[in-house]
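Excerpt of the complex: some chains, original placement.
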């Protein structure tokens, strides 16, 4: 299933429930950030190494998958109501970052990386 | 360009700069939430109505597109390092929510909607 | 009870449980942001007007109080492990903002306000 098809499914899901009234860009941005907060809670007390193994335990792996899905759902809904082409936006941003962070200067440097966005 | 192709481009971008060392799941979850915070800042003082018109001003529209791209970038990187299929995860979540929120009971009800996740 | 006394209580609470090992600044920043995400979830589907009345319902009012307490708890812990004087930091920031946002230019202007931080 493509991202475009999922966008349509999410729109139909919201429309069928008359939830469009709640889906202002402001509210969707809040919902997205709320889900990002739930994602943080999975990782907050883990060491970096433990965070790498987070999918080893099936129940927690499912929790992670659902949080990633929730974030993507609100991101896609927000792009939909704002009429933003998410894939094109990301493609442009990668091209921009390729110019901003030339390989020879950015290699292994968190200091540069800090300014990624 | 498909989401899968963008995932590959982002991986190659990080690998070429030896940034994999920074891309633990814990760090990527933080970066994603940080970007979600920047998105909030665009909308925080806007009325719901103003938030709907946020793309009318070209410079701000570009800002919004870049923030959405940043969030998607970290979400895709995180899914990549965790080996999660984002599109499949979202498809499953929508199916789950179709069961949880039957149209006849969920229509127009933020109270139900509150428990979406 | 003063903020300083609460800071001491929180430190003793953590020490008694040997939780200092989890309380790195990085982890506490994540926990704080996670709690801020939970706060967002209370308000995300409310209109601005509904958000003003959020304390009218006792159960929800208690929920709000607990979320504000959680955020303050992690903020105070973080300040403690970083040896930051929170009250002095806020006092300095207000003084700085009084210079940045002169009353005659900032009055009623969200545009200026946008740059508050």
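Note that the chains take the letters A, B and C in the order they are written out, and that residue 1 is the start of every chain.
Please note the rule applied: contacts are C-beta pairs under 8 Å (C-beta built on N, C-alpha and C of every residue); 3 or more make two chains touch, one makes a residue touch a chain.
Just so you know, these numbers come straight off a predicted model, no measurement behind them.
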**Study point:** Total identical subunits in the assembly as filed, 3 in place
**Key:** 4
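The rule we apply is simple: only the chains that are shown with their structure count from here on.
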Check your understanding: Centre to centre, by mean C-alpha position, how many angstrom separate chain B and chain C?
Key -> 25
Check your understanding: If you average the Cα atoms of chain A and of chain B to get two centres, how far apart are those centres in Å?
Key -> 2
Study note, to complete from the structure: Expected list for chain A, residues touching two or more other chains, is 22, 27, 30, 33, 35-38, 40, 43
Point to revise | chain A partner contacts - residues on chain C that touch it in the complex | key: 22, 27, 30-31, 33-38, 40-41, 43-45
Revision key, fill the gap. The residues of chain B that touch chain A in their complex are 1-3, 6, 9-10, 13, 16-19, 21-22, 24-27, 29-30, 32-33, 35-40, 42-43, 46, 48, 51-52, 54-55, 64-66, 68-73, 75-76, 78-79, 81-84, 86-94, 97-98, 101, 103, 106-110, 113, 117
Exercise for review: Using the touch rule from the top, collect the residues of chain C that touch chain B in their complex.
Suggested key: 26, 29-30, 33, 37, 41, 45-48, 110, 113-114
